[in-house]
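To start, the structure itself, in structure tokens.
Some chains omitted; the rest stay in position.
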């Protein structure tokens, strides 16, 4: 293939289908504290406190939860033409969208990418007030900005190759000593990732993540959910990732969409930034403190729509699954009667 | 009984038998950052940064891990006489100890209390440098002071009555709607507790706890253990307790003794401080965020020695066990295929 890819700046927004806008609003605005850029009967357009584009999250009312769009911002209008040509060369379905087709955004190119995800490239966007210093409305769990997407896809090396074609680079990955790749973290902006590729039945959305400044903001979200008697919303964490070194928390929104809150990762912008490969058997790779990953975190993910709004069929992962080679094979068991009460140190 | 009890100020020190002093030193000094007041071939005497008495923790080298003494400080020398008389009236074994019998402490009364624990009452103690503002040696996980003991005992109401006789008051407890008491938190100094009574086979030491100023210090201990590839040392947490509202972490020392790090509890010193009773079926009682309690936390505890240094026999709990009525009955299961991925909200 010889077409040049568009110059992607960063992951920029996600559009999720939710079944109850009021319940979603209570979660995303009431608990997470996202700012409402626009709302009507059909949708909520939200942003975090340091964001000045119209939105980084759109919630559409629909009959079944799903991911409708992953939005990447490109550097210039010319990159839209590159995107169109690039995906046509790849044989993907491509649609050109007029400015305003997505509220607050300019002209866009929407594709079904080779991994089966609905992806939009846009450049222009309406500017709105940046709430960076609006500490009068920052709650104790203030979020700064969208950080990344995490996608379930059956074949991680193939997906990595596709994203490398788009100019993304790998910061970290998880492998075993037979070379099976379980996950890879890839970026355009110089953080650990704009997109993570997780080996699993796909295409599915594993989660989207927002960044906070500090860990106390993440801890407050847990306290807040406890006060609401919604502790069931907390799926995993808080904890420290091995991969990325980020402090994290995974929540499940009212439709089961997984939201990560994330802070403390590192600068990756130099061309020789070392790639870190973790052994899948290292019990500190997913949680630096060795706390076990809950099974739902491995198993559950959101359905993905095509450009007609129909669910994409799933392709099963053919290679070994991370949950099986860790939890199942060498992992944690409540029935264990040895002296180790958790996964041991394996590295 | 008519004898007056001694005026207990607070829990003051614990003496633990450990099997490898070097390994214990690496944990208590190297990771927890406790200050060494004295060390020799047989023992380590340790204190936290805000403490000015000679020690709050003694580690004795021995052949099997155990609790050797729980130390309570009393207000005056006269309280030692009261203690002696009080426990003789209770029919307990009592020993009078000369000043210096425990390094750094004055005259003391040591008893086998009605619950089977070896308890020492002392008043005088050697003063050592208080490291409150020695920020040049405070690590990122700095600990302030000993906070409380937590004891496994079969009959919580009986144990509570005994401690009320000593002038302790209850701040919080866990019950079910049939009146079974699973645990009670009791204090002399005006915090949530100096001693917690946990229903279980006893006498055993469930844990001792040190206080830090903030949550970041607790989180650092986890990061530090991860860096040492000792994440297996982290048994439970970090998290927010429902009971006490404290932010917590449970570690296991090299001999399996459980150490809690604890912050954010509240003032209890007014006589009408409301007692908070939690329902044992409330999944936020032990962790406000609903994270499940790991089974080892319910099951494991340290053996307790009598005044001759021999292990005390255990009495089994006759009433329902907290682990059984929660984990077993309505709790968390990795095999669950329903939509709840964790303990649901039960209150």
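For reference, chains read A and B in written order, and residue numbers begin at 1 within each chain.
Following the convention adopted for this analysis, a contact is a pair of C-beta atoms (placed from the backbone, for glycine too) under 8 Å apart; a residue touches a chain by one contact, two chains touch by 3 or more.
Quick caveat, the model's predicted, so the values are computed rather than measured.
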Worksheet entry | Copy count for the complete homomeric assembly [2 present here] | 4
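What we mean here is this: only the chains that are shown with their structure count from here on.
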Worksheet item: Roughly how far apart in rotation are chain A and chain B when fitted on CA atoms, stated in degrees to the nearest 5?
Response: 180
Worksheet item: What whole-number Å value describes the gap between the mean CA coordinates of chain A and chain B?
Response: 41
Item to complete: Mind listing the chain A positions that touch chain B in their complex?
Response: 215-216, 219, 222-223, 225-226, 229-232, 234-235, 238-240, 242, 247, 252, 283-284, 287-291, 294-296, 300, 327, 334, 339-345, 347
